[in-house]
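Here the structure is laid out as structure tokens; the discussion comes afterwards.
In this view, the complex is presented without one of its protein chains, the others remaining in place.
Right, chain A next:
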């Protein structure tokens, strides 16, 4: 085994240092959906982790054994892949978690904490040496021969495959670009010292070898069932990052990038590590609110970057609300023409596509929220007769309330509108809102009252709201989309299709709500304890951290229905000036 007892900070000056796929992986059809088969190759690729899987327990003591790969994820019905592992890898708290957000990192060598900076004396370190900046070249394709002479930029190495044209092979572009990003994160020459000292030791990490075991899903969008597990084995001269899908590779690259540090001589160093990692929950989101304040695209993209650093995988885009309607609809352009703050405070279809693709490249889903029937004041400006006219006695007051639930035209509009939304946003889910519906305007409107009577709702406006929501849910399900709703929709006893996801946001007794929703068999996203816009003095991140999303009374089956959570940064007092520090410092 590796002599971990001699803590030589073994430098690896990577004369040839670059990261690449193993040659076999490059040619493997497994990494390219739809490509012709080379069955032998594929089998060999699969065999490798498979053997490791069998020998997992033994591998814990044998450092030079092949790396283990977690079993393929189950086909979850809202079951997080990580949590259905039979092998019971629950990591005790306090075990080395070298990467922030890496929930279940696990050192394979028993009793040894790899990558933990505090125990550096017990670890073996490997040095990564990027080439000098002079060797950098933007783009351009190289022959395999060149590639060996020009190490350093793995993106170059990866772009060097003969016959590969990135444009025609979108399937291969995702990790390729990604490696470029991570190369910069790690070896950013502006921030790092330029000439790391030469080490004499031979312990040198030359490559990070990335392999995708199953179909890569390179050209797909991430989804609720995406497998994000990966294994990372850092041992010179070649480090291995293996995952079933590209999404796991992305998470693993992030971890890898967080393992590397510069020692006091400026040498890039990484501790020998073996990490088996997968997320506890498949839905790990951030809510941004672009209605109270418009957020420039740049800010959203920067947020996506930081989300990837934290292994978040869902951007919940609360895109419109009472205050403004910045989403530029193709079918109903007047909505944003009249409902946005200004014509420069608008997200064009191109902007939306930019966000979605940028997110996809980081393994992040984009779930749009078009909240209705409440929180829709801004819709009224560009869509006549959509909102309920409020009455003052027998006369219309000139103000408007929630969406008018009693008109056919409403549902006709919603059908068309959500048809557009469902094509614009590729994710399986759309968030339909449904929170905080104010009944006073409905109550004031004689036509609404008459409708209520006819429908037999009496004075129960919750039933009217449920009536609306159910029709909307029906529309959305015909578009083959899943729906997420705020908890009121459940609280008000609307009849929900199975699989409708309920987002719990009310802080009071949220454990009880979680229990009730899961007892009724609906999946839950927890947000109540994570309203990041509620700032206070000091380290409030500690309170966020202490929350256990499964801390409620319920059966195992119920707990499995908690698919994750979201940190919400509502926009009443947040815009591009303070979003970043509020999101990422928790102070």
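Here is the rule we go by: contacts are C-beta pairs under 8 Å (C-beta built on N, C-alpha and C of every residue); 3 or more make two chains touch, one makes a residue touch a chain; residues count from 1.
One rule holds for everything that comes next: contacts and distances are computed from a predicted model.
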item	value
Which of "Transcription termination factor 3, mitochondrial", "Centromere protein N", "Beta-hexosaminidase" or "4-hydroxy-3-methoxy-5-polyprenylbenzoate decarboxylase" matches, in UniProt, the chain that is not displayed	"Beta-hexosaminidase"
Residue among A:237, A:296 or A:426 that touches the chain left out of view	A:296
Of A:408, A:480, A:536 or A:556, the one touching the omitted chain in the full complex	A:536
Residues belonging to chain A that touch the chain removed from view	292-294, 296, 298-299, 302, 323-324, 341-342, 344-345, 533-539, 571-578, 580-581, 585, 587
